[in-house]
Structure formats: C-alpha cells, structure tokens
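Contents: one structure, followed by commentary.
Apart from one protein chain that is not included, each protein chain of the complex appears where it belongs.
Chain nomenclature is as follows: A, B, C, D, E, F, G, H and I, assigned in order of appearance, with residue numbering initiated at 1 for each chain independently.
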Amino acid sequence: MLYCVQMEVNIPDSLPAERAEAIKAAEKARAVEIQKAGKWPHLWRVAGRYANISILDVDSHDELHELLSSLPLFPYMNIQVTPLARHPSAI
Amino acid sequence: MLYCVQMEVNIPDSLPAERAEAIKAAEKARAVEIQKAGKWPHLWRVAGRYANISILDVDSHDELHELLSSLPLFPYMNIQVTPLARHPSAI
Amino acid sequence: MLYCVQMEVNIPDSLPAERAEAIKAAEKARAVEIQKAGKWPHLWRVAGRYANISILDVDSHDELHELLSSLPLFPYMNIQVTPLARHPSAI
Amino acid sequence: MLYCVQMEVNIPDSLPAERAEAIKAAEKARAVEIQKAGKWPHLWRVAGRYANISILDVDSHDELHELLSSLPLFPYMNIQVTPLARHPSAI
Amino acid sequence: MLYCVQMEVNIPDSLPAERAEAIKAAEKARAVEIQKAGKWPHLWRVAGRYANISILDVDSHDELHELLSSLPLFPYMNIQVTPLARHPSAI
Amino acid sequence: MLYCVQMEVNIPDSLPAERAEAIKAAEKARAVEIQKAGKWPHLWRVAGRYANISILDVDSHDELHELLSSLPLFPYMNIQVTPLARHPSAI
Amino acid sequence: MLYCVQMEVNIPDSLPAERAEAIKAAEKARAVEIQKAGKWPHLWRVAGRYANISILDVDSHDELHELLSSLPLFPYMNIQVTPLARHPSAI
Amino acid sequence: MLYCVQMEVNIPDSLPAERAEAIKAAEKARAVEIQKAGKWPHLWRVAGRYANISILDVDSHDELHELLSSLPLFPYMNIQVTPLARHPSAI
Amino acid sequence: MLYCVQMEVNIPDSLPAERAEAIKAAEKARAVEIQKAGKWPHLWRVAGRYANISILDVDSHDELHELLSSLPLFPYMNIQVTPLARHPSAI
Partner (left out) sequence: MLYCVQMEVNIPDSLPAERAEAIKAAEKARAVEIQKAGKWPHLWRVAGRYANISILDVDSHDELHELLSSLPLFPYMNIQVTPLARHPSAI
C-alpha cells in the first residue's frame, strides 16, 4: 500500500554541530536500510529545500508510523502523509 | 528530469453532464498517451479526493507546461509543481 | 485499518432543490449501507456546520477511495483523509 | 457529550532529555487514567506525526478543559477542539 | 453551557433579490425567537462585515446544532464554533 | 464601545518557572482589576487551549491598547481585536 | 477615532455590465460624499488590485459599520477592519 | 523602478468561449504593446499553471496600476505586486 | 510615492532586557528623525498588538528599503509593503 510522504527538516540552531552531523549520518543509514527492505521505493530531494518527497510501500498505517518514527531526524521533521489509491487512468 | 505534480480537479456545476463526461474521457485518453510516451511514470489517486499526485519526467519546464496544458481538464484543475532533485540518501 | 475522514458539504445554489433533496436521500441510504457493512464505525456531525467527522475501517486505500467516491454527495464535498495508527498510550 | 480533540506535540529542543522522558511517562499514566474513567473513549496516533486524534466524552466544556489541561504535555501541545453532535444518518 | 459562534454570511448573487429578502426577514424572526428563549444571550455585528459574533447558551452540542441549522441563512453561512469554559481569572 | 478580543498565550520555555508564575499571578490581579472597573465584562477560557475570548468595553482604541498592553502577559500573547457594532436582530 | 479599512472588490461575472457600471457610479458618489463629510480622510488604490486601503475617522463602531454598509459595492467587497491607536513614537 | 508582478488567471466558466478567446487575443496584443514600450522587461509562464511571473519597469505606482488595469484579463486575474530594490550582492 | 507598510515586532525572549530597551529607544529616535524628514507621514499603533500601520512617502523602492532597514528593530520585525496608487474616487 502506497503513501506519499513529504518531510521537511528543521534542525534547531541550538543543536551542537557534531550532534547534528551524527544524527544526519544515522538518518542516512536508516533511510538506506528501509529502502533496501523494499519499503521506501522512491526518495526525492525537493529542489532548493531541506525536504524530500517520498513514496513508502508498507502493509499498514502502523507500519508506516513505525518506520517514520524510527528515523533519527523524526523529532526535527514536519511530515505530511497522503494515502495513495490506484488511479483509473494509470496504465 | 522529474517533477512532482499535484492536480486537484474542480468541475463547475454549470458544465453540462455530457460535456463533463466527454472531457473526462478525453482526459483519460490523453493521460494514457503521455504515460505510453514514458513522460508520466507515476500517476496515483489521492484517496478520498478528486485529485492525483503524479511524477512527470520531461526535458524542460517548457515541455512540462506543454504536456500539462494539453490535458482536457487543465482549465478545471489547480496544479502545483515541485521540481525534484536526486536525494543523497537514495539508493 | 482506520482513517479519520473529515467531509465538508458545499452544495452550489445552482443545483435545483428537488435534485439536491434526491441526492441527500441517496446519500443517507448509502451511508447507512456502508455503516451496516461495518466499514464506517463512527459518523458524527460537526456542530454548527454541514460537515462530519468520520472513522472508516477498510482494508486498503483503494477500498477507502471506492467507498468515499460512491457517496452521492462526493462531487460536492471537500474531504480530508488522515491515516490512524495505534497509539502507544491507548488501552 | 463528545468532542473531537486533535493534539499536536511540540517539545522544544531546550528541554533536557530526562525531563522530557519524565513528562512523557507522566503523560502516558494520566492518559491511561482518563481512559479508564471512561472519558477518553478513542485515542489514535496520526500516522507519521507526533500527534493524536481523540474522542473525549465529558459532561461539560469545563470538564473538558480540566482534563486536557491536566495532561503533563499540555504546555507543549497545540490542541484543536471540535464539538460533535449526533449525525442524522448515523445508525 | 456557552459557545462562541462566529457566523459569516455569503449570499450568492444568483439568489433572486426578493427571495433573499424573505430569507433575511425569516432569519431575523428566528434569531429574535432564540434570543427570547434565553439561548442566544449575545449577538454582535462584526463592524464592516456581513458577519456576527455570538454567544449561545444551550445544554448540548446537539441542541446547538439544532438551533444553528434552524436559521434560514444556515445554508449561506460559514460558521465557526468555539466551546467556552470558565476562566480562572473571571470574577 | 465593545471589542471582541482573542488572546493566545505562548510562554517560551526559556522563561524560568518562578518568573512565569510571578507573571501569571500579576496577570490575574490585573485582569481582576480591569474587570472590577467594568471595562472587561466577559472573560472566557477557550476549552482546551491556553487562550481566552474576551469582550472589552472601553471608550476608544487608545484606551483598549492601554489596557491590553498593561497586561503582564502582553509580551507573550498573540492578540486579535474585532470591533463589535450593534446587530439589527439583537433584542 | 481611526480605523484602517482594507476593501477588496469582487464583482461576480453574472452581474450584468450595465448594472455593475451603475453600482460603481453610485459607489463613487457615496465615497465622495463620505470624504466630504470628513469621515474618510484617506483613500488609496492598492496598485495592481481592485482594492483599496482606507483610513476612516468616525465616532463609533456603529457609525463605521453604517458607513461601510451604505456603500453600493458593500455586498461585493471583502472588508478587513483594524482599529488604530496613537503610536508613542508618532510626532 | 522594478516590480515583481505575479498574475493568476481565473476565467469563470460562465464566460462564453468566443468572448474568452477575444479577451485573450486582446490581452496578448496589449501585453506585446507594453513590452515594446520597454515597460515589461520580463514575462514568464509559471509551468503548469495559467499564471505568469513578470517584471515591470515603470516610473510610479500610478503608472503600474494604469498598465495592469489596462490588461483585458485584469477583471479575471488575481495579482500580487512586490516592489524590488537593488540587492547589495547583485553585480 | 506612497507605500502602506505594516510592521509587526517580535523581540525574542533571549534578548537581554537592557539591550531590548536600548534598541527600542534608538528605534524611537530614528522613527522621529524619518518623520521629521517628511518621509513617514503616518504612523499608527495597531490596537492590541506590538505592531504598526504606516504610510511612507519616498522617491523609490531603494529609498524605502534603506529607510526600513535603518530601523534598529528591523531584525525583529516582519514587514509587509503595499504600493499605493491614486484612487479614482479620492477627492
């Protein structure tokens, strides 16, 4: 089941730089892991913003929330979720 | 080059039903045509809305506008375009 | 799988009164039908508005869209869908 | 009397981690307590967000405010309240 | 139990003038009736707008919705409802 | 002359707790004082929020601003002011 | 007492052209009349929009509403009212 | 003096098609005329929307409003104007 | 040439009180200076907010930006600028 997920990152200036870097590295590792598991088929950068538009493919809302909240940047992201259905004109 | 395109359809009640049906049929045909040309790789229905989230793959902004404005429903759609770049964590 | 669905009805003044009444009657019948099928466990009126907040329980985004777009008032509604997951503090 | 209550949590980065954890634990205990008292019949996580959608069942606006402001996370939440009436099509 | 109710009137230009006048007269009569019943203690005009800010005093959300939807202008109003609790600093 | 005043309080986490408590106590005292002077006829809590909806009754915009900016919480509040006129249907 | 009043005009396409012209002519006459009475000291066009920003100088909210609702374009305007107080740095 | 002007066109469905075409043709002629006069140095289409982003170069706000309101599509456009100053980093 | 300028002040709590007072005093002095130069003909307080609505009269966008950015509170203000043209009904 597909979800369009838009994530906007907003790291507060008060976070020490080295801590921020560690979180970003962990984020990347976790993102790669979820992609390799086949549950994050598309991950695009929004040009000009520290944000992404993603397609996630999971079995349930619970699994979606579990994956997203496992991201190290989760506390610093504003996330919008849109459930996607099959489009009648899609080939 | 990829664009995330969100289209929301809003057909005014004043449009005669048979005219609306004709436009929708033409829309479907045109959408299939663009997909077959490889320029509309993803087309999803937003669950619960007369709207879609799409990924278009074209060579330029001009081509994108040409394709979108060739859609028969174009005069009745609110369209948001987001240019997508490669994400450093995408595999 | 649960979804919170907020529906706001906006019937244009141009719709003849008897047509509007027929649609509302059909809407009620369809809403009862979906509830009886166990797929619409909660349906509340938003006090003071021609709107409702609903909980739907279906197997997939596709089924959700199918049900919502089968509502006779669908063309006259603005619908917001929020996927609901289990809350860790829920008993 | 039912209210739809949407709570969005926003803990500032300046709050020490152990203090945040203590507040969250107290929040959970208080949420369980209110649920057990039969006044919080539904509590769902908004998938992908540190937020919930809840149904509260209390006798008055005063009691609602008392319950919500007794939550340890109250100072860190943005809360929207919607009074719910009976829907004429609900079975 | 008190509610702050903000009503914004928007009569479409397509409504015949005499019909609009009849609705407004009926609205006034109904508003007076509800006030006389003690359920609409305050009714103020928002200066410069075809809108009002009101305080309603009713026993339940159901009664509130019943009263508001009985207003002849109800189909032409955008209504926001805010439940009011006792303020700890009120004398 | 009446004004509807909506105040939303937002105390930054950086304010020491005892300082915040002192400001709140001073706020309460000042609010009682203005009410006793007959210039703040209604003060309601917005259920579920650290906010109020108030009716102030003063002689001029200058007096309104003077009163509101004399509130100890003024620097921490977002305030919306709506001038109220007599409503033709009010009894 | 001063008010900043922002008026945005939106004449529906369904209004016959000659009717619209008659309303605009009446609007102009009424606007001149109110200005000559000294109650509308400033009237500016918002560059690029069918809108104005005005300063009105009247004795009460009631008088303000009376003047604004006497404008022939009143049913076709969205009006925002901001009460203005003396500024401590104004000379 | 430069202004960034964003124009969004919204032609109501009630306008007869031939009338709309005539207005569009007149719009194009007028747009060319203003460009040739050197007062509209940049005119771009917003990809995917019936909208443009323009730079106008005129001597005063009055001239700007005169030009924009002389456009045949002016009654059907939502226009946002942003005054542009020299940027200290521009070469 | 006239501009309507709306300034909203938002001084962060982290700024030491004496520093804030010094900036406010400097702001007042600068505001008086610009007014005396005839370039800030109107300066009003928005009742109930730490905000003002102003009319500035300068020769160019560059001069406007120069004046506004010379204000000591500039880094703490959200400023909206609206270019004003002559209104055809102004006397």
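Brief remarks follow.
Note that in this section a contact is a pair of C-beta atoms (placed from the backbone, for glycine too) under 8 Å apart; a residue touches a chain by one contact, two chains touch by 3 or more.
A quick note: this is a predicted structure, and the numbers were derived from the prediction, not measured.
Among A:R45, A:H61 or A:H87, only A:R45 touches the chain left out of the display.
Counting over the whole complex, chain B has residues 1-3, 60-62, 64-65, 81-86 touching the chain that is not drawn. Panel shows chain I; residues 5, 12, 14-15, 61-62, 64-65, 68-69, 74-75, 79-81 of it touch the chain omitted from the view.
Although one chain is not shown, part of chain A still touches it, namely residues 11, 13-14, 45, 47-50.
As a working rule, only the chains that are shown with their structure count from here on.
The centroid of the Cα atoms in chain A and the matching centroid in chain I are 42 Å apart. Each of residues 14, 61-62, 64-65, 81 in chain H touches at least two other chains.
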